[in-house]
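Since the structure comes first, as C-alpha cells, the remarks are kept for the end.
Removed: one protein chain of the complex. Kept in place: all other protein chains.
In order of appearance the chains are A, B, C, D and E, and numbering begins at 1 in each one.
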Amino acid sequence: MRPSGRNLDEMRPISIETGVTKHAEGSCLIRCGDTHVLCTATIEERVPPFMRNSGQGWVTAEYGMLPRSTSSRMRREASQGKQGGRTVEIQRLIGRSLRAGVDRVALGERQITVDCDVIQADGGTRCASITGGWVALRLAVNKLIKAGDLISDPLMSNVAAVSCGIYAGQPVLDLDYPEDSEAGVDGNFIMMANGQLIETQMSAEGATYSRAQMNELLDLAEKGVAELVAAQNAAVA
Amino acid sequence: MRPSGRNLDEMRPISIETGVTKHAEGSCLIRCGDTHVLCTATIEERVPPFMRNSGQGWVTAEYGMLPRSTSSRMRREASQGKQGGRTVEIQRLIGRSLRAGVDRVALGERQITVDCDVIQADGGTRCASITGGWVALRLAVNKLIKAGDLISDPLMSNVAAVSCGIYAGQPVLDLDYPEDSEAGVDGNFIMMANGQLIETQMSAEGATYSRAQMNELLDLAEKGVAELVAAQNAAVA
Amino acid sequence: MRPSGRNLDEMRPISIETGVTKHAEGSCLIRCGDTHVLCTATIEERVPPFMRNSGQGWVTAEYGMLPRSTSSRMRREASQGKQGGRTVEIQRLIGRSLRAGVDRVALGERQITVDCDVIQADGGTRCASITGGWVALRLAVNKLIKAGDLISDPLMSNVAAVSCGIYAGQPVLDLDYPEDSEAGVDGNFIMMANGQLIETQMSAEGATYSRAQMNELLDLAEKGVAELVAAQNAAVA
Amino acid sequence: MRPSGRNLDEMRPISIETGVTKHAEGSCLIRCGDTHVLCTATIEERVPPFMRNSGQGWVTAEYGMLPRSTSSRMRREASQGKQGGRTVEIQRLIGRSLRAGVDRVALGERQITVDCDVIQADGGTRCASITGGWVALRLAVNKLIKAGDLISDPLMSNVAAVSCGIYAGQPVLDLDYPEDSEAGVDGNFIMMANGQLIETQMSAEGATYSRAQMNELLDLAEKGVAELVAAQNAAVA
Amino acid sequence: MRPSGRNLDEMRPISIETGVTKHAEGSCLIRCGDTHVLCTATIEERVPPFMRNSGQGWVTAEYGMLPRSTSSRMRREASQGKQGGRTVEIQRLIGRSLRAGVDRVALGERQITVDCDVIQADGGTRCASITGGWVALRLAVNKLIKAGDLISDPLMSNVAAVSCGIYAGQPVLDLDYPEDSEAGVDGNFIMMANGQLIETQMSAEGATYSRAQMNELLDLAEKGVAELVAAQNAAVA
Partner (left out) sequence: MRPSGRNLDEMRPISIETGVTKHAEGSCLIRCGDTHVLCTATIEERVPPFMRNSGQGWVTAEYGMLPRSTSSRMRREASQGKQGGRTVEIQRLIGRSLRAGVDRVALGERQITVDCDVIQADGGTRCASITGGWVALRLAVNKLIKAGDLISDPLMSNVAAVSCGIYAGQPVLDLDYPEDSEAGVDGNFIMMANGQLIETQMSAEGATYSRAQMNELLDLAEKGVAELVAAQNAAVA
C-alpha cells in the first residue's frame, strides 16, 4: 500500500557514515533512504552572550538545504537575504532537541554548533538532521573527553527522531516524500534511548486526529527510534 | 502551590470583547488573565499566487508583540529589519491551526488574514492568539454570509488552544508567565470543539517526559479547550 | 460643512485612559475621535552611545500602526523588513517634540522610550501620539520622582500637538481622515502649555498657502492645544 | 556676530552651473557658499504603479551625501544596507516641494526623478537640493517642450528654499554649518516665486519659539527666496 | 619545498564522481585533493527577464560554502542575511566562465543554473567549482540532447580552471590552502580544452609581479588545465 512497498511499521534503510569532513570536530553523513544530510559539530570555547558566566555550555543548530536537494530547484536562502520561516522553525527544533540530551553544566562554558545541510531530500529531513546531528555531537564530545577537556560525559542519552503519519487512512512509520506530501496528519517524535519523549509535534493541515490515532503513531515512533538509536551506536562505536 | 493560587486544572479568567476596531471585518480583544491580544480578520477578494485558480480560499495569520507588552521592553521587529524566529514559528502555527477548521472550497477564492497583536503578555500568547483569532475569523465569515457572499458556512468547527505543562512536578492547565518560565515541560494543544486534535506541540528543554505525563496534559487540555469554546460561543452570539 | 458636522474650530472628543498596561512605567490609551493610540513609556538606566558620560538623559520615540488600524489592511512593517519613510519621519518628530519639553540634565543619564502604537486610525495619528506620548512620559517621570530617583522635575511643560488644515477652502481644526485626505494644505503644530511653539510643519501637496492662512491655522492650533493640555492634566491628576 | 561675518539677512554667495553631466535630461551644480549639490533630472515615459492610467505625471526625488561630503566621513548608506531616517525625510520633502510647483495633468503620464547628491556639505543641503533640483527639473521640462512632447508648460512657478534660524538670540538668514549646529531654533521655508508658501518646517530641539519669532524668520525667508529665484532664472536663461 | 611534497608543476589528485544526487539534471562531486565541491546543474525552460524573446539561452552559477567546510567555522550566509563580497565575486566568475564555452543560440531559450557548494575547502574552491560545474553542465546538456530537446550541441569546448602562484619565490601549480595563504602572487586561469584563455585573474596583495613571472604561471596553467580536461572527459564518458 505504501508507494515504496514498505510495511506500515518499516523504516527506510539507515546509513550513518562518520568522519566525512576533515575540519569538523565531529561529522557524519546520514542517509535515511534517499534523504541525505551532512551533519557537522563545531566546538568553540565561548558561549553566546546570554550564557556568559553561567558555568554552563550551549548547544545550538543550523539547518540548510542545498538549492537542488529537492525535486525542483529552491532559491538559495543566502541570495534571498534571509532564512525562510520553515528553516528557522527546523533549526530551532534541532537545537532544542539536542540540548535535551545534554548536561550543560558538565559541558562547561563552551558552545557546540551542529550544522545540518541537506544534500538530497526525500522527506523527513528534520528528523534525519536530529539523528545525524546527535552523532556529530557525540563524536565532538568524544574528542573533548579524549583530550582531557571534560571530567564527565555531558551527553546523558542518545537523541533520535522519526516522523510518523496517517497515510491513506493508515498509521505509517518514517514518511518519505510521496507519503509526506499526501498525509493528512503527520508528526515528528523526538526521544531519548529509553523512549522518554523530548518533543512531540503532530499536526494536521485541513484535518484532525483523535487521541487514539496519536497513540498509534507514538507506538510506531518508539519502534523507529529504537532502530535509529541502534544505528547511532553502531556508527560511533 | 501555583503562583497565582489557582487549582491545577483551573484556567485563568477569560474575556473576549468583540467589535473592538471599526475597520476590520472581524475583531476581538481576548484576555486570558493578564495576557491580552488584539485579533483582527481582514477579507481580501484575492488569494496568494500559489492558490490562484484553485477554486479554494486561504487563511493566514501574522503575529506581533508590542515592544512594551513584556516586562522589559523588547526591540521592535520593524526597526530590527526582520521578524525573529519565534515570531515566524508562532504565526505559522496560528495560520495552520485556523485553516484546519476551514473548508477552503466553501470559502471560495478569497483570503482572510488574521492579525494577532499582543498588547500585554503574561504567558500563553500563541494560544490566546489562536482562540481569539478564531473569533475574529468567525465574525468576518459571518459578515460574508450575511452579505450573501457565501453559500455555505466554511467554518467546520471552533478552533481553540491552551497550554499545559509540568510545573513543580505537577501537571497544570493554562500556564502563566511565572509558571511558563519555570516549567521543564510544556505543550500547546490546539483542538476543535469536539476534542479532535489539530496540533500538539509538547517540548522539554533540558528534560523529558513520559507518555503517561503526555496523557495527563491532554486530559487537562480537553477541559481547558471546552471552556474556551464556550467563551468563544458566548462572544460571537 | 465638515463631514463630521463639527464646527470649524471644534476638536473631536478627547479621552485619555491611563495605566492601560501593567508592565510599562507609564502608559495611556488616547482617543481623539476614532483615532486610538496606545502610548507606553519605558525607563532604562542607560543612554545611547552618543550621550554616554554627558550627564544628560535622552527621550526617544517609536511609532507603528497595527496592520488593520486602517480602512484597508497595511502590510506589517516587521514582515516587510523595514520601517517605511512615513514611519521614520513620524517617530523622529515625536521624539524631537517630547525632548523639547524635557530638561535633560535634570533627567540624569537615563533613557525614556515612548512607544506609540496606533490601534485605530482616523487622521491625526502623529499628533495623538505626541499628546498621548507626553502623558505616558509624565507618568513614568512621576514614578521616578516618587521613588526618589530624581531631585527635580525634568518636565518643563506639557507638550501637545494638533493638526489644522484648509478643507474645502476653510481653515479647520483637528482634521479627521476624510478631511485629511482632501485637504490641499495641512499642518501639524506642536506646542507647550503656554502656547510657545516647538515645531511647525505645514505643507501643501500640489497647492500653496499665504502667510495670512498660516496665521489662521496657528490661531486654531492654539485653541486646540489648550484643550489637549487640559485633557492631559485631567488624565494625570 | 555671525561666524562668517555676514549680516543677519545676508545669503551666502549662490552659484548655479547648468549642464554639468552629459547623460541627464537636466542638471546643475548648485553652490550655496561651501554647500555643493549636484542635481540631475531624469525623464521616464512611465509612472509609478499608483499613478497608472491617471492621466497625470509624477515628480519624485532622491537625496544622498557622498561619504566625505562632511567634516568626518559618514558611512556609505549603500554599504549599510539602508537609507537613514534623515535621508528619507529629506528626499520626501524635496519631492513634495517640487510637485507643488507642477501641473501634473499638463506633464502627462511620465515621471521625472530629481537626484540630489551632496558633494560638499556646509549646512542647508536640503534647501540647496530643492533650489538646484528645480533648475534641473526646469531644464528637463524645457527639453520636452523643445522636442514638442508637451503642449503647455507644466511648471507653474519657480520653487526655492532657504533655511533661517535663531542664532545667538538673533534671527539669521541662510544658516551655514557652524550656525546650524548651534541654533536652538531653525526652519526651512519652501516658497514659490510669488512668496506663496509650499512648506514650512520650523523646529526647536530643547527650546521653543514664539509666533513673533516665527514671523521674523518668515520675513528673512522671503528675502532669501527672492534672491534664489533670481539666481535660478539667471541660470536657466 | 611545497608543504604537500608535490613537485612545482604537480596537480593534486583529481576525482570527479558523477550522478551524485537523484534530483539534478546533471551533478558531480569534484575532489581536487582535500577541496571537495558538489556541483549540480538545473535546467529551467525559461530565461531571466533581460534575455526574454532573445532566442538565446542563459547559463548562470551560484556558489556557497558549508559553514564548516573550513578550518574554523564560518557564519552561514543565509543567517547573516547576505552573500559576502567574495561569494558574489566567485559566482559571477563561474557563470561568466561557463558561458564562454556555450553557444547560447544553440541552447535555445532555457536557463541552466549551476550550483557549486563547497563541502570541504583546502584552497582553489573557485577553480574546482568551474571544472566540476562544467561536468554538471555537460551532463545536463547531454540529457537535453538525449531527449531530443536540442538540435545541436551548445557546448563548444570543455571549460576548466586552475590556480597558480608564486610560493616561496617559486612558481607552483594548483595551490592548496597552506600555499594560498602564504603566496604573495596568485592567479586563476580559466581555459578551454585547446588552451585558449577565457579569463585570467592574477593578483598580488602587497607585492607585484613581472610579465616574465606571469608567463611562467601561464605555462603551468596550461599543463594543469590539460590534466583537468582529461579528468572531465573521463568522468562524463
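For this structure, a couple of remarks:
Going forward, contacts are C-beta pairs under 8 Å (C-beta built on N, C-alpha and C of every residue); 3 or more make two chains touch, one makes a residue touch a chain.
From a predicted model like this one, the values you see are computed outputs, not experimental measurements.
Considering the full assembly, E:Arg96 is the residue among E:Arg6, E:Arg96, E:Lys143 or E:Lys223 that touches the omitted chain.
Only one of the listed residues, D:Ser15, D:Gln56 or D:Thr70, touches the absent chain: D:Thr70. Here the missing chain is touched by one residue of D:Asn53, D:Ser79, D:Ser152 or D:Ser181, and it is D:Ser79.
Taking the whole complex into account, subunit E touches the unshown chain at residues 82, 85, 88-89, 92, 96, 99-100, 102, 104, 187, 192, 196-211, 214-215, 218. Taking the whole complex into account, subunit D touches the unshown chain at residues 21-24, 27, 34, 38, 40, 42, 44, 62, 64, 66-71, 73, 76-83, 87, 113, 115, 117, 119-121.
By our rule, only the chains that are shown with their structure count from here on.
Centre-to-centre separation between subunit B and subunit E, using Cα means, comes to 51 Å. Contact with two or more other chains is made by residues 81-82 of subunit C.
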